[in-house]
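Every protein chain but one is kept in place in this view of the complex.
Presenting chain A:
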Amino acid sequence: MAFKGVLRPGLIQIRVLNMDEAINHYQNILGLNIVSTEADGRVYLKGWDEFDHHSVVLRQAESAGLDYVAFKVDSNDYLREIEPKIVAWGLEVDHVPAGEQPGVGPRIGFTLPTGHRIELYHQIDMADDHPGITNPDIYPRRPEGMGASRFDHLLCYGPNIGKAREFFCEVLDFYQPEKVDLPEGDGSLAIWLTASNKAHDIAFVEHEEPGKLHHVAFLLQDWNEVGAAADIISINDVSLDIGPTRHGITRGQTIYFFDPSGNRNEVYAGGYTAYPDHPVRSWDFDHVGKGIFYYERALNDRFLTVLT
């Protein structure tokens, strides 16, 4: 197997202000399926094309935003071997016991210099309601709502994104398909990082306040599904941010909107296939508008200021 180590962002825990409103949004609008609701009130969901037990965890809290994102790794050996490397790079590692989330084995966690908590895990049960395996149909039944097939990536805002890039690339073997340069100096305003063939698994924008969430993205099949998602947003009076449009960066087709607690969501289709030997695509600061919103060719204020 050529694809080793970190496989993908597999779990994300999001804080919501009102659980009933959040369930309606993630289940009926995005089209995720509820896997379980636990005694502590957390609700577990997954997309129709995900094999693992769940991918999205909703937690009711006093503030909206991101608790953590957890990356699935290919083995228990990797999980054991990576821990001292993380510590050697300078981050403190803590341990989350198996069963803290239903169906999930032990996790390790640490906080990036950007203020975001990242976790790694290997073991997770297969979902009962998983995609077909033997003579598989294309999907088990027609998905609800937008029919988001899986949790795809996230964009984080925080300080020291250059350090985050160093950590992901040097310790976890990610690479950087794309970046936006700061107007002056060698630093980056924004970086796109991946452990896979996807143009990004996680992205960062340099920002004063640590630990902020810009958006959580879910995968759609194509431009038609992005259009249908826009219809669903209007039919249900969901708070729209921008789109349907396209990103110059990653080339993804996209629409941004907000969950009822103000966490930004994206549904995303397309995007190029990344390889670690490709050159890093770079955008200078003067072209960032086109990079982010390819059709509008201008950033809006909301992209830089509206965060949870």
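To be clear about the criterion, contacts are C-beta pairs under 8 Å (C-beta built on N, C-alpha and C of every residue); 3 or more make two chains touch, one makes a residue touch a chain; residues count from 1.
In this text, contacts and distances are computed from a predicted model.
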Name under which UniProt lists the unshown chain, selected from "Anti-anti-sigma factor", "Septum site-determining protein MinD", "ABC transporter permease" or "2Fe-2S iron-sulfur cluster-binding protein": "2Fe-2S iron-sulfur cluster-binding protein"
Contact residue for the chain not shown (choose from A:Glu62, A:Glu92, A:Asp137 or A:Asp186): A:Glu62
Given A:Thr114, A:Gln176, A:Thr194 or A:Asn263, the one touching the chain that is not displayed: A:Asn263
Missing-chain contacts mapped onto chain A: 17-18, 62-65, 239, 241, 258-264, 301-302, 305-308
